[in-house]
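Report on the structure given below.
The block that comes next holds chain A.
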Amino acid sequence: MSALAQQLGPGLLIATLAAPLIVLALFLAPASRGLARAITPLAPAPALAGGALAIGGAPFGAELPALRVSLWLDRPGGLLLLAAALVWLIVSVFALKEGQGRPNADRFAIAWLLTMAGSLGVFIAADLLTFYLVYALVSIPAYYLVAHDEEAASRRAGAVYLAFALLGEAVLLLAFVMLAAGEPSGSVHIRDVVAALPASPWRDGALALIIIGFGMKIALVPLHGWMPLTYRAAPIPAAAVLSGAGVKAGVIGLIRFLPLSAAFPGWGEALVWAGFISAFYGVAIGVTQRDPKTMLAYSSVSQMGVIAAALGIALASADQGAATNVAFYAANHVLVKAALFLTVGAVATLDGRARLLPLILAGLLGLSLAGLPLTGGALAKLAVKDLFGAGAAGIAAQLSAAATTALMLVFVMRLARSPAAARAGASRGRLWSWAALAVAALLIPGLMFHAIGSAAEVLEPAKLWDAIWPMLIGAMSAAGLWVVRDRLPRIPAGDIVVAEEAAFRASLSLGPTTERADRELRQWPAAGLALLMVALALVAAGYASR
Partner candidate 1 sequence: MSLLVDLFSIVAIGAGVFFFLAGTVGLLRFPDALSRLHALTKADNLGLGLVVLGLLPRSESLLAALKLVAIWALVQLAGATAAQLVGRAVRRKGTAA
Partner candidate 2 sequence: MTVDSSAIAATAGGSLLPLAILVPALGVLLSFLIGGRRAEWIALGLMPLEFAVAVAIACLVWRSGQPLVYTLAGYAPPLGIALRADGFSAVMLLTAGLIAPAAALYARTNFATPPETEKRAPLVFWTLLQGIHAALSLVFLGGDLFNLYVGLELLTFAAVPLGSLDGRPETVAAALRYLLFALFGSVFYLLGVALLYGAYGTLDIALLAPLVRPEPAVWLAAGLITAGLLAKTALFPLHLWLPPAHANAPAAASAVLSGLVVKGSFFLVVRLWFDVLAALPGVIPGTILAGLGSAAILFGSVLALRQARLKLLIAYSTVAQIGYLFMMFPLASGPWAADAFSGGVMQAISHAFAKAAMFLSAGLVAESLGHDRIAGLDGAARAMPVTFLALGLGGLSLMGLPPSGGFVAKWLLMKASIASGQWLWAIVMAAGGLLAGGYLYRVLAPALSGESPALKKAPARSRESIALALALVALLLAFAPPSFFAFLQIGRPAAGLALQ
């Protein structure tokens, strides 16, 4: 198996990155545009194979020195790559075809392929520069997936999304530069720079920036405002891939860049706190929402919180093995969340009885997030159980499961009552891929689990009870919430983002001030005076540094 990996691996890694770009090239040529649309679902195939290969065997890598690209895939990366590729593959089956002929279809397709390349690339990027490149790819073109239809809401969501994305880029650029500067030999390989981090003089600055930068991507409270807006505004397929695959760029970022080899209790605990706060905050706001897509977004905020908390514990206790377990938890979320979004899309196109099956499926998927036995979710919980241990963290994890249960049940009921949208969206392909992804979301994690351990122990009574009781609490609180549903406070989607937008608008008043200053400075006497002062300042500087 590993021998095979060494033979096929490098090729697959390069193909993972190349395939979407090749399809893009085809798409840009008007002649082959139709062909490109048709074969888009095949673009993630190499990634799928590569992921499977990595889960099974030893890590493998590939170098393209001419392009300054170096790739590398290990087990955690493999788990996420596999899941992400699966989602991209299934959703691509209808995503581009559907849009065809509608306004902005081409723009959407180009953004789709670019985002795909980035989203798959982050899991295999091995050096700072490559990672920064693919991270930019997964973040920035997605703007056009979010702001696809040009209604006010999506414009706003797009602007907010882009602002956060660019801010994240800037923060990460600083972080990466610090990492590179801290590496004595001048290597930009992620493993080297992270290994050198504990000894680096810029350790804490780099860690802070890494957590903030990727925290934005995974919507760690209070950096989460963009996520609900975005997923509510984005078209179903876009929301599915972004919430499923796209967000995991942040997870892999934390996995790759947090120095899990050395213990950082302080930063670890900070991350744990931030994580659990997000986990419960997401649910608390989520249950007050009316719109199913927004609720799913908040559940993502909550789930990513759990992941952050898990990584925080690993960081505090220098637990390198944790990476794989967290990756598995995240991979499960990739599939389930994407499937849930497609379900929302499916439900919207049906009504009456026809909704029953999808709603049941939605319930199963939702509870899978909460760890329902016999679903991938149970395995996911199992994977991170030992990490949280039996202490306060363990309890918090259990409670977050309960909270998720509550949120998901309320979500299903809201979904059941959601108005039927125009049937136009209901293409056959969409229904098929929805079904396929739903099934995959429930089964694939089981297949991937052997990467971590045996699934048998899930069925031990004690473990079962551990899984069940939080869900019972969750179910009861869900019932309670449903009773008082109309008395819940109405909180705008994205909650604090509203305040953030206000602050931003306030900051715009800086513009006119600057303009006035500029007009003064561009007056001749002012400029002449400035020239004189610059000269004298430089003379004085020379004298001072004698």
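In the analysis below, a residue touches a chain if its C-beta (ideal position, glycine included) is under 8 Å from a C-beta of that chain, and two chains touch if they have at least 3 such contacts; residues count from 1.
Selection rule, in plain terms: all candidates are chains of the complex that A comes from, given by their letters.
Since this is a predicted model, take the numbers as computed values, not measurements.
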Open item on the list: Judged by that same contact rule, which candidate in 1 or 2 sits against chain A in the complex?
Closed with: 2
Task: Residue ranges of chain A in contact with candidate 2 within the complex - done: 66-68, 104, 107, 129, 132-133, 136, 140, 144, 147, 150, 158, 162, 166-167, 169-171, 173-174, 177-178, 180-181, 186-188, 202, 510-512, 514-515, 517-518, 521-524, 526-528, 530-532, 534-546
